[in-house]
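Notes to accompany the following structure.
Every protein chain except one is present and positioned as in the full complex.
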Amino acid sequence: MISFENDYSEGAHEKLLKALVETNMIQESGYGEDEFSKKAMDQIREVIQCPTATIRFLVGGTQTNQIVINTMLDNYQGVIAADSGHVSTHEAGAIEFSGHKVLTLEGKEGKLDGYQVSQYLNHFYQDVNHEHMVFPGMVYISYPTEYGTLYTREELELLSRVCRKHEIPLYIDGARLGYGLMSDSSDLTIADIAKLSDVFYIGGTKIGALCGEAVVFTKNNEPKHFVTRIKQQGALLAKGRLLGIQFLTLFSDNLYFELSAHAIKMANKLKQLFIDKGYQLYIDSPTNQQFFILSNKKVAELQRTVKFSIWESYDDAHQIVRFATSWATRETHIQELSKII
Amino acid sequence: MISFENDYSEGAHEKLLKALVETNMIQESGYGEDEFSKKAMDQIREVIQCPTATIRFLVGGTQTNQIVINTMLDNYQGVIAADSGHVSTHEAGAIEFSGHKVLTLEGKEGKLDGYQVSQYLNHFYQDVNHEHMVFPGMVYISYPTEYGTLYTREELELLSRVCRKHEIPLYIDGARLGYGLMSDSSDLTIADIAKLSDVFYIGGTKIGALCGEAVVFTKNNEPKHFVTRIKQQGALLAKGRLLGIQFLTLFSDNLYFELSAHAIKMANKLKQLFIDKGYQLYIDSPTNQQFFILSNKKVAELQRTVKFSIWESYDDAHQIVRFATSWATRETHIQELSKII
Amino acid sequence: MISFENDYSEGAHEKLLKALVETNMIQESGYGEDEFSKKAMDQIREVIQCPTATIRFLVGGTQTNQIVINTMLDNYQGVIAADSGHVSTHEAGAIEFSGHKVLTLEGKEGKLDGYQVSQYLNHFYQDVNHEHMVFPGMVYISYPTEYGTLYTREELELLSRVCRKHEIPLYIDGARLGYGLMSDSSDLTIADIAKLSDVFYIGGTKIGALCGEAVVFTKNNEPKHFVTRIKQQGALLAKGRLLGIQFLTLFSDNLYFELSAHAIKMANKLKQLFIDKGYQLYIDSPTNQQFFILSNKKVAELQRTVKFSIWESYDDAHQIVRFATSWATRETHIQELSKII
Partner (left out) sequence: MISFENDYSEGAHEKLLKALVETNMIQESGYGEDEFSKKAMDQIREVIQCPTATIRFLVGGTQTNQIVINTMLDNYQGVIAADSGHVSTHEAGAIEFSGHKVLTLEGKEGKLDGYQVSQYLNHFYQDVNHEHMVFPGMVYISYPTEYGTLYTREELELLSRVCRKHEIPLYIDGARLGYGLMSDSSDLTIADIAKLSDVFYIGGTKIGALCGEAVVFTKNNEPKHFVTRIKQQGALLAKGRLLGIQFLTLFSDNLYFELSAHAIKMANKLKQLFIDKGYQLYIDSPTNQQFFILSNKKVAELQRTVKFSIWESYDDAHQIVRFATSWATRETHIQELSKII
């Protein structure tokens, strides 16, 4: 059975595995103090064109969101996010576990709007009762969003300006960052992401790595004793080399972007297949996650030969489904899919 | 420069890497629902001779302690531990981060004593003010301890009886479990560990894996919605296969125990080297961590050619140092060391 | 200047003060173990017609919400509340501070609807990803609501049935409970509240006491070691007598209900005044909080001689304002107000 269930169904890109094998018996210090991690940080700093950035490697996305948000917020602050944001919905309360409220605003196709955020912030401070409320202390967005959509440069610049005006950080969840940047619709580079955000993370798990996310503090704003905070939240990896070696490989020879471009190419083909066969898009996603509206009957039929995700119910007779491509998607799978649907 | 700095200086045993490479492109579901994880659980259940055990794979040791302790305790309870226990000292407050107090008792060579724990529990309930105090809700021990020492079967049985009498779980931190069980001094098997504890974990990170610890609930006592709790604490790995494949390999063909036995053999050689050269043992450790008392001058001299850990100050002129062997220790390194010291 | 700013502008009803003075030098044990608290609990159990209820006295409303919600939820659960609920908005993140998410649903005039809650719960369990989400573990409503509105018996019965079907507690925040029950529009008694809820609290602070809220667990469902949990959350009052004596007095000779009825009588007069002068109601509240739409100019004019609350902006030229009566409202103040507006 072929699977388009998600973008973490396979292991890692072969170059990463090869690097792990080749460096395996080199003795290194633990906890991110290894030479590979240091080189990977240098490499990333160069690629993102932000020589002063501080970079840390963490294992997974929810963990990264929990740590970044908890360490950058003051304890009386919450984080603004779209109601469909990963932190709002699918992290089992990880943000609240660390004591912070997620302040949800209604998203449009998964996106927040700078005017909307600005209005929220203004209203908050005008409210005579705001001292009895959770202070907004950060804006969280994902690029691409949970619906596969993208912010334009103009939209991101506006959000960035609003955050700076109010002196709160803009945090970009880049679990699928490469798939956003390599989209035909993107008008942003990774250097733009670094410039316009205060902190972001480069997702490795979904783009070629066994695990790993690279947190980037772009404005000399790494929280004090950040390593201790990572340890305190149970997230400090003993063999930091595992993350360092993988990111070093991903950020050598443009690999991260090539892998991302491959997923986009596969997604475009997949989308076209569905369109050609007359299926309805739920949303016109320009990235590696594609959403379609299928009849319940068709869903049941397809599930016999291909794995995909049920996103949500559309109406009594239809479902919204998600097909995801990735760095690992094989052309042969797309061809098989074309026969099935 | 050779290193005896710790037992996580190298990557993973080659068989684990091979298994990762060979299975790499098989598509699997995420979050521990992959086939490898399921097989690994079966295999472990068989090896520990506990067919009803529930097993979960986590990434690291502090994370595992934080999750096990937080999910098994009621919110008004704390965990009893030796003052030298990992949870008491070197987890940056991870237990307190999740709201629980570590109730420290004075350890002897890193160990708690059943009578001592029993007395503590009795005193607690006799204290008229105990409703204003943190209730002891679990006993945490490590096997081997942070000083490399081991509980005897008799000692462990007593602790187990005390815990059962008071209806609180006994939790064994097995970050280095194999190194304890394969010690010449051990009179326990992994099946004994499963039988005498209520929950324990099998350390992978320090015994041949890139990362990974296997939590074992031995008494039909997995906390409700445990996967959700793992997610909530930011610790649910997307590619659970990474852990499943490694543990499946470690628990096939006795590999885990062979790797452990190798480290013990290396440790015994290393210890003998130091004894032969007239160095003083700080503690007579029967496992892979060896502690010596060296003069400050000797420490400085050795540091030029070999890496090891400064444990603590012994007196103004001496340091306690730790040399650790592991599954990866090469005989040639022991030989080099013999020339150096 | 007269004030209708809120319902906690004065001290306590004179009978409560008298009781405090008269019992002042009687020596009592602390922490709620005093005789007055015990008698007050008996008295309340009788009035609410729930002989098996467990009752605890706490100091304030947010504190009560924080403790009740945190101790009744499992750690992986959140609390369902209207988006205008006190726990959702004006508690500075007290619920999240204790690790729980507030799962907000859109309220109608401050109220949740049983069908809406039922649908939410059904959708949650149908969602294939619900193990990665916060489990709904309680329904929180306020009676009267933050907009002064009331649930009918039928509405409350439906909510109660939905909660029981899903085996989650229904919690009623009764900060202004008396003002709800004594409203002309109420078709509920305090015994109904006890019967239909799993836990509720009787507000003292806003109805005649210096401070104090009485938490009532109605279904033999007080959380284990609840006193320890109160202490742990910093809320255990040393001189529990302060709360016991006041509640004993409030629940003797029908005082609590008489005081509540007085506030309603005053509110009705106040509302009529505004209606008579042609002002527009924002909401037709049947309880002690009255909401009007005033022009910005009128607001500024009134603020010179009377205190009231700005609720929110209605449009560029108008404000929603709140006038609150209470047990302490004097007829003379209503008369003065009639001259001012």
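By letter and in written order, the chains are A, B and C; residue numbering begins at 1 in each of them.
Methods note: contacts are C-beta pairs under 8 Å (C-beta built on N, C-alpha and C of every residue); 3 or more make two chains touch, one makes a residue touch a chain.
No experiment lies behind these values; they were computed from the predicted model shown.
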For the chain not depicted, the shown chains it touches: A, B, C
Contact with the hidden chain (one of C:S37, C:Q66 or C:S186): C:Q66
For chain C, the residues touching the chain missing from this view: 2-3, 5-6, 8-12, 14, 17, 20-21, 23-30, 59-63, 65-67, 91-94, 97, 205-206, 210-211, 228-229, 231-239, 241-242, 307, 328
Contact set of chain B toward the excluded chain (per top definition): 76, 78, 89-93, 96-97, 99-102, 126-129, 131-134, 309-310, 312-313
Contacts of chain A with the absent chain, listed as residue ranges: 70-71, 74-76, 99, 131-133, 135, 224-225, 227-229, 231-232, 236
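One rule holds in what follows: only the chains that are shown with their structure count from here on.
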Given chain A and chain B, the chains that contact each of them: C
For chain A paired with chain B, centre-to-centre distance based on mean C-alpha positions, whole Å: 33
Where chain A and chain C are represented by their mean Cα positions, the distance between them in whole Å: 42
Centroid spacing, where centroids are CA-atom means, of chain B and chain C in whole angstrom: 50
Chain A residues counted as touching two or more neighbouring chains: 91-93, 97
